[in-house]
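Below is one structure; the comments refer to it alone.
Note that this complex is displayed minus one protein chain, with the remaining chains in position.
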């Protein structure tokens, strides 16, 4: 079911498969920070053509806790790619050296291409602006763990829903479950692209679009915030104008449901007031920590060490 | 006594605690380069916001020889900090992934802040210009090992006593013992800051300040040299003028005590004549090597694997 598969898009996984991953992640979580020697002697290669700290260290930690080792690179300067090597050749090298490849790339489709070249499993740790499947898995896992179920929840995605691959991947992932409603709250410039909206229309999922968090905060169970990059706006003053409507502070939370959870793929900058960190709503640090057991689960399943 | 403590400043440690660390480092040293599996399955995270080779590799070697593993980063570009993440959030991530955090930062107080955020022990591997506690520990250990005792020694610190965190930390550390006298030999511009001088006045330690090594070389047991950075001088010609007075060569050593030991936190540039390397006085390479057992000792104590 999982052995030797690649992880390119969250859309490639069924609800049942995602739940299998969640169950195993739950078991991994129970070990705390203790090492379990499931993958002793295995090598995970990280190929980060685009920089990352959180995702890369999370995968490395997952592999080390499973008893394996890590090789890899995290920037293109100093690699053979800087000398003009094509992606396929770089992947062939890692394929020879490692048992599993985790890859991030700026270009959409790079992970798919890599998976066709490599004989070992390839995990897409983000390529282009749509797919970051293990982020979606850990996001879904966070809802599942914190609220007991994904079905029936009202989930709002806030901020940059156009360029952020975490938001798009989560939207994809949510359609595998029976959520009550998905709220898309973003400035007009950062609306999800048409293809995403078309995809959502084909699913049996209720969508509500808006531009103001305050108007919907009382209706939602999950608030998934993302970073808005100033650079997305042609005119900086445009950004300053809208910015307040997408900021989460204590004031807007006054109208929140009691059981609301706030998530964020991190890093966050100033889209969440620091005082929110210590409220009962904040789950983004826990969410980041869940990245390790979820990735332990998926790595061990792909390497045939997590049952089938 | 040590378990779960943070290591922020050498001043936080009593003489007894330092001696406990030395005794354990001595035991670690006896294993040579052999791995001892005290920390099998534990993960050390290095968070080097400022570059370093020697200190970082020394910690990594220490952790590997204890049977543990290492994750981390060593420059800010490519990290989530480059995306504007605050220090606390970065530390929370490492706190979730690792069992102990080793951190270097340019800003004084950064390690203290990190220790307040993290639940795992934080070791300050240098922040600002005052604190680098494990460097002070290994420096004190070197005197203890090479001369049998720190008490009763005359110790001269030479060069940049103002900006170098190694020199300041060693001054702090020496006040925990009954040294005979501390000599501070530096150009006027690189004298220790007033706060350090005030601190020293409050201790029962005899201080002698000077600008010329030759005048005191015959009286001292330990000569601790540091690198003088030309950039500290407003006028390069100023630097050229004083530089000879702080250079250690065979000539100045003719008047040295027989048992004098020369130390240096390294890297050194031209403040020590290369011919000094092969004299009986030179201990800086040994000192650097002592970094590993001393760090093995402190890491295992903090993680509760070194006794109590």
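As written, the chains take the letters A and B, and residue 1 is the first residue of each chain.
Operating definition for what follows: a residue touches a chain if its C-beta (ideal position, glycine included) is under 8 Å from a C-beta of that chain, and two chains touch if they have at least 3 such contacts.
All figures in this text were calculated on a predicted structure; none of them were measured in a lab.
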(Q) Given that one chain is not shown, which residue among B:71, B:103, B:242 or B:266 touches it? (A) B:266
**Q.** Sites on subunit A contacted by the missing partner chain, in the whole complex
**A.** 40-43, 45, 69, 71-73, 77-86, 89-90, 92-94, 96-99
Q: Identify the residues of subunit B touching the omitted chain, counting contacts across the whole complex.
A: 33-35, 51-54, 57-58, 60-61, 64-65, 74-75, 227, 266-269, 274, 285, 288-289, 292
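Criterion: only the chains that are shown with their structure count from here on.
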Q) Between subunit A and subunit B, what is the gap in Å from one C-alpha centre to the other? A) 40
